[in-house]
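Just one protein chain is left out here, and the rest sit where they should.
Lettered A and B in written order, each chain numbered from 1.
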Amino acid sequence: MTQAAGSMATEEAKLNGDIPAVELIGVTKRFGDTVAVDDMYLTVGENTFFALLGPSGCGKTTTLRMTGGFEDPTAGIIRLHGEEVTNLKPYRRLVNTVFQSYALFPHLTVGRNVAFGLQQRDVDRAEIKRRVAEMLELVQLGGFADRKPHQLSGGQRQRVALARALINHPRVLLLDEPLGALDLKLRKEMQIELKRIQSEVGITFIHVTHDQEEAMTMADTIAVMNMGRIERLGAPTDIYDDPRSSFVANFLGASNLMEVGVVDASSGRLALGDGTQLHTSGPGLAPGEATAKIGVRPEKIRLARVGTAGLPENAIEADITDAAFIGVSTQYLLRSTVGTVLNVVVQNIEADRFAPGDRVVAAWSPQHTFVVRGEIGAGEGV
Amino acid sequence: MTTAPTAARVPLPSRFFAVVRRHLLSLYTIIALVYLFLPVAIVILFSFNDNQGRFNFVWQGFTLKSWRHAFDVPGLFDSLVTSLQIAFISASVATVLGTFIALALVRYRYRGRGTTNFLIFLPMATPEVVLGSSVLALFLALKVQTGFGTIVIAHIMFNISFVVVTVKARLAGFDRHLEEAAMDLYANEWTTFRRVTLPMILPGVFAAFMLGFALSFDDFIITNFNSGGTVTFPMFIWGAARVGVPPQVNVFGTAVFLVTLGLMLLNVALQRNRS
Partner (left out) sequence: MSEEQVAGSERTSPTRPQQLLLAGSVAAIALGLLLLLGGAGLGSVEGFTRLFGALAMLVLGCGSGLVAIRGESRVAYLLLIPGGAWLILFYLIPMARLAVTSLQEGTLEQGFRMAWKWSNFSEAFSTFGDQFLRSFLYAGIATAVALLIAYPLAYFIAFRAGRFKNLLLVMVLMPFLVPFLLRTLAWKIVLADDGFVADSLRALGIIAENGRLLATSTAVVAGIVYNFLPFMTLPIYVSLEKVDHSLLEAASDLYAKPATAFAKVTWPLSRPGVVAGTLLTLIPAAGDYVNATLLGTPRQFMIGNVIQSRFLVVLDYPVAAALSFTLMLTILALIIPYVRATGTEDLAAA
């Protein structure tokens, strides 16, 4: 599946006549007996914000480090803009990295930190000075050139790390969980900043994170990784509404996964344990299968009193076991008559809200029903 | 310690003991410090002793004559110079060799790390007598003349272990990513080492150098075995101890003490300025 997704992207790119920015072909990385990255095929295009998303230990950082040249793949080929770079040292690749700990040189000033890359490439001094000033303005740290890293706050250090990388006009920028150490408000601000800078500068950003909200906010394309492999690749909306694997479904948020019996695969008719009929209009049902797993996102479910008319087609009766008011919305936990637990999020538009103990109908439309493969309950999201 | 008595009135004897107990440790420390400084005070004091005769063990009066004629004792100043030379050379070489080993141990993966650690540890676990005598045996077998060179060789040998331990401790807290960042920014291995690694480990390397210098300067036993005709400052004192230690020895001992003290205080002051 991942191979198909990767090759498909390459085919698309070739059709457009574009050479992809980054290509990983059959890349594997082993540390002793552990396989960190397992036969990965990945293509990242030009001028895109790409996110590698997954839980700790899924191999996303290793993938990034191999792209940057800090680890050698055990097998496979890595190409940058069509050129093979598999075993090249980092200083021979035209990519730059923003490290998780920022890795600012403590004994150099901010200005010298930012100028470091240019100095190695023998740019003349006046030019360096000009470009450093320009870059510091871009990240809104103009005038900070003479400070030392230990005098800066976390957010400021992060921006210095960014400036230090971008000033070299890399063709790809690698970011290793750069926002992890910032507090919530700052993180949200930086997410917008990074996105803005990326579209302004126009190069490819590859951003590693374990925070699915962050990935969905910033990225044009997300690759969800699990245990060294890419499980799902696509735009945020696509992979959210059509996760295709239970791991991805659970990682990106609550997914209300249920086991159902297949009544008729071609028309998408399903049945719950107690005989309640459900429908799906999406693809994913293979002919000849007796059972399937489906899911529906919590915000797609509508709650109403029993007997209300005009509800969407898929309807289950259930009792409310918990209701949490979150300001923007209310989160409900429901338990159906067959024991299915449902997670429902309703925007607080109506004054009429439900309370624990109420019996309601949870209803959603067939087109919001997605089919997944894999173990239910595997891989909890943030 | 939070020991709040519930009763408002605590009987007098216990209160006294509580006070004593609290200050016992401070009292002890003061006594310990006096104990530590006693010989130093004696050394300094007796540099001003107006001793008649060869021995300088009984206080006979205050005089500045030893200070004024500090260079009068033949061989004393030369031995001091010799000690300084040996200390400088051996500390420098040992620092370079030891820093390399420490770098290899901390930064790189290779087989035989346990063996390296053991090899570094062994000289520190060997009494100086054994170290000195075994090296001497080697030189004798190779029919190499003992003297300045052999002393330096032996000092380098035992200094390496101390340098490794000191630098290793500093390296341990070093962020690996800094070197990766430098390479990411187009610096090759040598440039990275020169512009990032070295400046950062310099304080530790310097501390190791100073430690090696001090150990070498003060060394007696190993030097004794390998010195041949060369006389270092400690050897001079040893030789003089039988015959009679002139006060000028105290003078130079005091001078060494004061200079080293000054350097240490300078270092502390510089450190405070930097942060």
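One rule holds in what follows: contacts are C-beta pairs under 8 Å (C-beta built on N, C-alpha and C of every residue); 3 or more make two chains touch, one makes a residue touch a chain.
Treat the numbers as computed from the prediction; the structure is a model and nothing was measured.
Trainee: Tell me which residue among B:I160, B:L185 or B:V231 touches the hidden chain in the full complex.
Mentor: B:I160
Trainee: Provide the residue numbers of chain B that touch the chain removed from this figure.
Mentor: Where chain B meets the chain not shown: residues 1-3, 25-26, 28-29, 32-33, 35-40, 42-43, 46, 57-58, 96-98, 100-101, 103-104, 107-111, 116, 119-131, 133-138, 140-144, 153-154, 156-157, 160-162, 164-166, 168-169, 189, 211, 214, 217-218, 220-221, 224-225, 233-234, 237-238, 241, 245, 249-250, 253-254, 256-257, 260-261, 264-265, 268.
In this text, only the chains that are shown with their structure count from here on.
Trainee: Can you tell me which positions in chain A touch chain B when the two form their complex?
Mentor: 68-70, 89-91, 95-97, 99-101, 103-107, 116-117, 120-121, 164-165, 168
Trainee: Which positions of chain B touch chain A when the two form their complex?
Mentor: Its residues touching chain A are 175, 177-178, 180-188, 191, 196, 199-200.
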